[in-house]
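Working notes, structure below.
Every protein chain of the complex appears in place save one, which is left out.
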Amino acid sequence: MTDVKGDRSQPPSAQADPDMYLHISKRTPDGVYIRGAKAHQTGAINSHWLVVMPTLRLQPNEADFAIVGALPVDAAGITYVVGRQSCDTRGLESEMEAGNARFSGQEALVIFEDAFIPNELIFMNGETDFTAMLVERFTAFHRRSYVCKAGVGDVLIGAAALAAEYHGVENSSHIRDKLVEMTYLNETIYATGMASSYQSHLTASGAYLCDQLLANVCKQQVTRVTYEMARLAQDLAGGLLVTMPSQADHQQQQIGPLVDKYLRARQDVPTENRMRILRLIENLTLGRNAVGYLTESLHGAGSPQAQRIQIQRQMDLGAKKSLAKNLSGIR
Amino acid sequence: MTDVKGDRSQPPSAQADPDMYLHISKRTPDGVYIRGAKAHQTGAINSHWLVVMPTLRLQPNEADFAIVGALPVDAAGITYVVGRQSCDTRGLESEMEAGNARFSGQEALVIFEDAFIPNELIFMNGETDFTAMLVERFTAFHRRSYVCKAGVGDVLIGAAALAAEYHGVENSSHIRDKLVEMTYLNETIYATGMASSYQSHLTASGAYLCDQLLANVCKQQVTRVTYEMARLAQDLAGGLLVTMPSQADHQQQQIGPLVDKYLRARQDVPTENRMRILRLIENLTLGRNAVGYLTESLHGAGSPQAQRIQIQRQMDLGAKKSLAKNLSGIR
Amino acid sequence: MTDVKGDRSQPPSAQADPDMYLHISKRTPDGVYIRGAKAHQTGAINSHWLVVMPTLRLQPNEADFAIVGALPVDAAGITYVVGRQSCDTRGLESEMEAGNARFSGQEALVIFEDAFIPNELIFMNGETDFTAMLVERFTAFHRRSYVCKAGVGDVLIGAAALAAEYHGVENSSHIRDKLVEMTYLNETIYATGMASSYQSHLTASGAYLCDQLLANVCKQQVTRVTYEMARLAQDLAGGLLVTMPSQADHQQQQIGPLVDKYLRARQDVPTENRMRILRLIENLTLGRNAVGYLTESLHGAGSPQAQRIQIQRQMDLGAKKSLAKNLSGIR
Partner (left out) sequence: MTDVKGDRSQPPSAQADPDMYLHISKRTPDGVYIRGAKAHQTGAINSHWLVVMPTLRLQPNEADFAIVGALPVDAAGITYVVGRQSCDTRGLESEMEAGNARFSGQEALVIFEDAFIPNELIFMNGETDFTAMLVERFTAFHRRSYVCKAGVGDVLIGAAALAAEYHGVENSSHIRDKLVEMTYLNETIYATGMASSYQSHLTASGAYLCDQLLANVCKQQVTRVTYEMARLAQDLAGGLLVTMPSQADHQQQQIGPLVDKYLRARQDVPTENRMRILRLIENLTLGRNAVGYLTESLHGAGSPQAQRIQIQRQMDLGAKKSLAKNLSGIR
């Protein structure tokens, strides 16, 4: 969905380079050709199909930008440029060093150089009047889906609790309190997402649409809570999180036994376990999965300000003012 | 429910004065007599019945404290001492000065001096094993009910928006942003409360019990969000909120016209309307209804720490640790 | 300093009523006559002299508004309208009920109807070019002076600690932690204020001017920290803060002994002491001194947005951008 946007102070039709927003470059009786690029496409490389759609409301003179359609990922004219991630090369080193060796994601810049969409796979073609509604509804679903960060949060809470357990401090009152704080914060993500879904309404098409105001509230909450949780997890992890020797040193013949001896915390917990849990917290708060847990929590499905604009549209100040007038005796 | 508790470092059975927790003072074939006091009883004066219940888990030797029963409010042996509220005497002055003249609440200290509960109105009598479950379930319902503060929040947002409108600044970007922030915060109360209800489960009795973890999360959120909303509302109200002359001065023959002239903001808004909306915000953030909107949001249905204890009990660290172990490769 | 301002979207010279900003109404060889009103004048009633000055930068055509001069408080043509305060009439009841019976403040709307300033007491007269500098420098001193709220904060911390002591919970870990949090927050006010003073620089006049950026940072900190401290103090005080019976009930012949018995917390602390400390916390967070500790902390010496505008002017983004360019290798 997200175009690269060029100069943000200009609409699609006024960009110096028209390719800054994906658009129809040629029309044929059988379909359309498209040009442009979509940024930040999470999971593009391990998908089967791409669906392109406009990223913002369009004006009547921008019909060429109002294109929704599907393409197989290996269609002619599509180029994928995979982005860097924090600590991305760490995964090439060793299973333990990766922190979370079996799971990660990737984002790609997807470039379309006259890629073809046949008529039967076109879902919108020039209906600029409907782009605002499309964007609003799509982002409601998308923002509500950020409830998934509560699941990542559960992992982070568990990892922080394990670190405290391995250090022998999990019954300290301030440690318990920080785990409670993390849980409380995490559950506000879960609850706002679930409330948005429970309050869905049936649309004319037969599909349910989640509560848009609450979907935006959920996403806004995600943009703040995840960072505070990462801070608390790093607090519980201790400074070794960022000064810990490598697995290679831990396994090296001369140095290894020293590293093992000196990094042991509780006697009954293998040093390796402590190292593994710290690598997981590093992965989630500074490494590859911090990309998804933190920065994507800010910008995915729209940056914080985008949610605020939607909240402003839907907050119905008129009704709230009426309540205040009534109670204060203003006629 | 809330006993006066005496010395908080001692349980009911170890208090110097046994009346610090309500208890059975005499048993007869027809019922029981009770002594003690319940504090902070909101709406006690305008109720028809009182239901007394224990305020905390009890030990086997504390059976006399394990009493749940109903009494009509005018039963013999009950004394009500109504508490002070901020600005309580303001309501005796004038409708406009009161801020919100038609609605308010009251709390009473309810003292029981050998008041009688007949057998047919006794619901628990000595079953100390069940007091912990009773308290936990009751507080889940009660804490979830604090979703009501989202309704008060709607009024406060509306009042703050009206103040901005009357001042001629409602389109200023920082003003709009503060109204968005208030709405966002307010909706997190609504959403956590609703999610707790939607995720209720059916108990053996046929009654539904709301999700206890989310009920505690809702109440914890209420203890923080309301204060920040009050701060933002005062920000939008302007300093006149606490320096505004009285209605008596506004209506006084010589001074009144001067007050009216100098307190006018936008020419097309009567000064009185501006004064009314500021008195409402004062009422909600410093006056009688601040008691309910702020301090009761902290302590009603249990103080913040009480929610944290429940969240700790229900946060299931074991499951979360398993997730972290699995992902980090700890066997 | 603060004019009543009328419609905030218009400058002084464009107000429907020119008296919305104080201005010269007549000039004579001996001095000037002024009209208008100053709002929120803290301590006006117990002062000997008033000094009037413009509240914002002025344009060349607004010379009549560029007046600084001194008047004795009882000069002809000045009217004082004292404002309401939360719980103001409580002070008429009893020493104990007042919470802090010996100290409070007052604010007045001060109206000037052709009051006279003789030439020898005029310090600015039409020099519109200097009004911006005057306002900026004056507010720097004024905003830095909000370090005084750290002193009020000390009282509030002490009161909250006493409440915890009287309740028998002062060694509970979460209680201690909240007192530490209050102290930490309070000291950030003290430190930002002191740093602004220590980094004063000598001006050509021989007077020292405090660091303007830090003065604004100090005041901005005050607008947030005080509210969080009030919330924490109310947390430590317990719900009785807003449901406590009156002193009249405590001293009444029949009810008094019951109130005394049931409001006792620790056996060795007189109930009256507990009541006194709660009345003080009420006074500081909801009552007369909440006006000064909270709302005035927001709006006194300029509302939060006013500090942000000054911080923006003084934050020197150019220098900061240069640092970033240098480190990132941008030439």
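Chains here go by letter, A, B and C, matching the order in which they are written, and residues are numbered from 1 within each.
The definition used in the following text is that contacts are C-beta pairs under 8 Å (C-beta built on N, C-alpha and C of every residue); 3 or more make two chains touch, one makes a residue touch a chain.
Remember, it's a predicted structure, so these values are computed and weren't measured experimentally.
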Sole contact to the chain not displayed, among A:4, A:32, A:277 or A:311: A:4
Contact residue for the chain not shown (choose from A:32, A:66 or A:87): A:87
Touch criterion as defined above, residue of C:93, C:127, C:187 or C:228 at the omitted chain: C:187
Which residue of A:32, A:50 or A:111 touches the chain not shown here: A:111
Residue among C:231, C:279 or C:299 touching the omitted chain: C:279
Which of C:39, C:161, C:286 or C:301 contacts the chain that the document leaves out: C:161
Chain A residues that touch the omitted chain in the full complex: 2, 4-10, 16-17, 19-20, 37, 39-40, 79, 81-87, 89-90, 97, 107-109, 111, 167-169, 174, 223-224, 227-228, 230-231, 234-235, 238-246, 249, 255, 258-259, 261-267, 282, 286-287, 290-291, 294-296, 298-300, 303-305, 308
Interface with the undisplayed chain - residues on chain C: 95-96, 99-103, 154-159, 161-162, 165, 176-177, 179-180, 183-184, 187-188, 190-192, 194-196, 198-199, 213-214, 217-218, 220-221, 273, 276-277, 279-280, 308, 311-312, 315, 317, 319-325, 327-330
Where the missing chain touches chain B, by residue: 173-174, 177
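Here, only the chains that are shown with their structure count from here on.
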Interface numbering overlap (same over half, different under half) for chain A and chain B: same
Cα superposition angle of chain B on its copy chain C, in degrees to the nearest 5: 180
Interchain centroid distance [CA atoms averaged], chain A/chain C, Å: 43
Cα-centroid distance, chain B relative to chain C, in whole angstrom: 29
Interface hub residues of chain B, defined as touching at least two other chains: 308
